[in-house]
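Shown here: the complex without one of its protein chains, the others still in place.
Moving on, here comes subunit A:
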Amino acid sequence: MGETARTVRASHPFLRYAGRRVITSILLVIGVTLVTFILTNLVPGDPVAASLGQRAAEDPAIVAHFRAEYGLDKPLVVQYFTYLGNLLHGNLGISTTTHDAVAADLAQALPATLEIAIGAIVLSVVIGVVLGTVAAYRRGKVSDHVLRVVSLAGLSVPTFWLALALYYFLYFKLHIAPGSGRLSSDFNTPHTITGLYTIDALLAGQLDTFFDALSHLFLPVLVLTLYTVGLLTRFVRTAVLEILDQDYVRAARAKGLPTRTVVWSYVLRGASIPVLTVVGLAFGSLLSGTVLVESIFSWPGIGSYAYQAASHLDLPGVMGVGLLIGVMYLLVNLIVDLLYGILDPRVRLA
């Protein structure tokens, strides 16, 4: 033990920092499972009656057998470890709406969600950084005020309503956007490699399928992007304003460097660290957004699954989604923290 401690201490400061962050994340993942476990056991309804039906539940022998079989007669701590063991074996229970294993359902739905989430996060980071930088540079001018109003409005729109409105106008009325789902009905699903239809279609060399899948991505990605752009623009603006105040930026401007060089090599480099934090946050709001909008586009991802499970009070389904999204969110924030450590030496030396 002492020897390992010494090797860790002697190792590179970044590794030490990374190790600390990984351990914190693992502890939080355990915390997340604790939350879902407690919530599952909080259900007012009796799981025995729910699973056995009324007649069998009246027979004490059957009930006792059932409780013993599922470990319901054990203390809660033992039940928690059983639950944890099940999770580690990929067993998230059986959904009461689809009657399939929740883990299998989620595995099938995840690529669809990843496809829109990746699209939306990339697009909103690009747009948010550009708009935020413009707003900071034009502080107090008309364009700054316009951007402030637009981003505040973006933060205030109920995403589920925006999705419905855009779907109605762009698809139903104007026929600009394609209909619901991931592909039009006259296309076949490309051979599954990554589960992302656009990439699979490209890998299979089916260009027409690729463009169809891409066009179906348009509306869901647009809705999620509009929401996160508001958050990012405001944050980037604050971060850039702070950097613009720094002496080294003033020096760069004073010595007559072109604005483009100042922005790219001085301002955005300095602002990249606070912006990274908010990308992690934005990813969380994006995942929440998928739960609220996917069902409107009949997009077969975990968001639609969550909507369906929630509206049927399908507890294993809801908990599965909560667990999956919680872990994904922690993972993204861990990556953000690690990037932090790479970008900013002060973080890892602290």
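The definition used in the following text is that a residue touches a chain if its C-beta (ideal position, glycine included) is under 8 Å from a C-beta of that chain, and two chains touch if they have at least 3 such contacts; residues count from 1.
We adopt the following convention: contacts and distances are computed from a predicted model.
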Chain left out of the displayed complex - its UniProt protein name, from "Thiamine pyrimidine synthase", "ABC transporter permease", "Ferredoxin" or "Na+/H+ antiporter subunit C": "ABC transporter permease"
From A:Leu164, A:Ile199 or A:Ile335, residue that would touch the chain that is not displayed: A:Leu164
Touch residues of subunit A, complete complex, unshown partner: 28, 31-32, 34-36, 39-40, 42-44, 148-149, 152-153, 155-162, 164-165, 168, 172, 231, 234-235, 238, 242, 273-274, 277, 281, 284-285, 287-288, 291-292, 295-296, 306-307, 309-311, 313, 315, 318-319, 321-322, 325-326, 329-330, 344, 346-347
